[in-house]
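The complex appears here without one of its protein chains, the remainder shown in place.
Entry: chain A
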Amino acid sequence: MRAKASTAPLHPTVVLWTAVGLIGFVLLPWYGLRDNFFTLSWLFDGYPFDDNVAPALFLVLQGQKLWLAPLGILLLAPLLLWRRKKADPYFGHLLIAVGAAGFAYLMLQGFGIGLRGFQWSWLTALFGELDDRQFGMGWGALLVSGAFLFLCTLGLAGRGAVGGDEFVVGSIGFIVAVVGIFIFMPIVQMLGSALVTQDGNYSLGVFFAKLFSSRLWGLGCVSGGPRCGVAWNSLFLAVLVGLLTTALGLVFALVVTRTGFRYGSLLRALTILPIITPPFVIGLAIILLFGLSGVITQGFSDLFGLQPTRWVYGLPGLLIAQVLAFTPIAFLVMIGVVEGVSPSMEEAAQTLRASRWQTFVTVSLPLMRPGLANAFLLGFIESMADFGNPLVLGGNFDVLSTEIFFAIVGAQYDQAQAAILAIVLLFFTLAAFYAQRFWLGQKSYTTVSGKGDSGIHPHLPATFRNAIYAIAGLWTLFTLLIYVTIFYGSFVKQWGVDFSLTFDHYVESFAVGWNQFGIHWRGAAWSSFWTTMEIALISAPLTAAIGLLTAYLLVRQNFRGKDAFEFGAMLSFAIPGTVIGVSYVIAFNVPPIELTGTGIILVLSFIFRNMPVGVRAGIASMSQIDRSLDESSLTLGANSWQTFRKVVLPLLRPAILAALIYSFVRAMTAISAIIFLVSAQYNMSTSYIVGRVENNEYGIAIAYSAVLIGVMLAVIGLMQLAVGRRNIGRRHMETDLSQSRTNVGVAGAG
């Protein structure tokens, strides 16, 4: 054994978490504060005796919230491990018991005691009526629950879970706990609230009546009626968008890889545009072009003397906008697929006397089939989840995501109706997600493996090539037209009425002045802009960290229940933002976790919405790093935390950068979840812009969108500089590793 004798009488990790727990119990305010914790103003508000800021210990000593007392006793229990080794069975058993009991008790008291005494009648039966109420938990409760969680995982490690590795077991426990609390719990609570009727009773009958109502599933449009059910609308749109984006994605991928097209990198650059474009901005541009007063509509009506119509509002407009927005995602998937088809397969087909066209149809295309399905499902999920475009372009064509919104914010305020709509939406996206994962498998769409695939892809036959050039060219021009419209539109006085150029919109939103306090952010947009930057900058590193940690556990560690763990971690990719938004509103509006109206809930929603992006980036680049690097670090005496920090993380720089950029950008562009969560104090750019659109102030909305796009480009550039690139030669590693290409599906905006 290595000569690293630990002589401390109490295991250092036990000391750490017991201390953290005791600080939370004895020193920090137990319940949530009205002000920001870090301003420390609570120290002067009667701390430690005033109820609002008192730590749990002082509450109990003053005879209040007596149910917190057992937590303190449990926190002292680890001291019984004095002079016991980690290998001692007693060590593990005691910590598991203390941790699990403490955590469970904390949850029980949190949910068991509500705003009006006990939540559950059996508790009342047991203890009698409780004349007290619950408040939202605060920093003290947070530290104590963390301490119990990690004491429990330490105990599990002591009993030999995952090779007895404290860091790994702790990380698994942490991820499971946060995913459980911030993804599963809100969804479950939302499901529960779907059963509640308007008068507060539970009713299955009402639930089923609403679930199968004709509002959702009606087939009026087929039988000649005015409209179809919302669910059919969503499904129809999503299937169309999935098919079209996949076809266009394939066309672009073929142009880049199979035609000898020289400006492929330009096309690739175009794919970054929709990622940094807030989703509804495309819809706005469509309105500017094809709307009632749109330039193209007006042009046509002048030319042919037709009456301009509102044809674009509804299915046609939505289809155009979503295909524009999501084609680049399909392109990114398809380019990996098309490149992944082994050239030697195609060369073999050609030596067997197949013509280029026959090779393409009989060999290349069948090999791409799983990739095509993958691109279709991605487009399907994105379209289902899209909220911004239907909001600005939907017209009378209602889809699930906007219906949910109007059920919550509209005059009806029907939480149960929103929850039921969310369940239907969730059903569709989860079905697609499930199909993507289990029907397609994960590695099926690469055929390049091992060495010796040095051939080159054959070019397409000339007629086919010209056809796809034409399609790709037209679509590219159209995309450029959209962005030119946005840019130009931000300088136009009033679109459709007065096309004279002006800076008015920018001045109105982003004017800066001076007053006696220094800079005065006079523009109307500044407040939401700074909030957005702050929230995005806080959530980006957290998202990257939690995503990469999860990726590390998935790629590098083996433990029981790993499949379920992976499914849970990636699940939020399939949960549409509107569903997250509704479920957060339902779950975090009341104690024990009371977060609505704070900035924290925005940060949390971004972390858990965008976590799969970090996980994917991490998995993709971690599988490029040979496992023997970790193992050699372990045999050299580093523990798994040191290995993670000194070996894995430095090699993951590109993945860290990717995860940071994606989560930052998605936090800037997201609309669907946060439109439910913003408050007067914490308003975000996107919801501010949507508000302007609803007031028909298109000028400001477009100007603001253009600024956002510019800022995101700048921030991406800066982050690239900040994370830096150290030129790491990995020559021999690259040849050693199996060269399976990984396709990182890109989670889009929503």
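Observations, loosely collected:
Just so it is clear, a contact is a pair of C-beta atoms (placed from the backbone, for glycine too) under 8 Å apart; a residue touches a chain by one contact, two chains touch by 3 or more; residues count from 1.
Definition applied: contacts and distances are computed from a predicted model.
UniProt records the chain missing from this view under the protein name "ABC transporter ATP-binding protein", selected from "ABC transporter ATP-binding protein", "Acetolactate synthase", "Cytochrome B" or "Acyl carrier protein".
When the full complex is taken into account, the listed residue touching the unshown chain is A:640, out of A:257, A:543 or A:640.
From the options A:72, A:117 or A:164, the residue with contact to the unseen chain in the full assembly is A:164. Listed by residue number, the positions of chain A touching the unshown chain are 1-4, 87, 160, 163-165, 558, 626, 628-629, 631-640, 642, 646-647, 650-651, 726, 728-733, 736.
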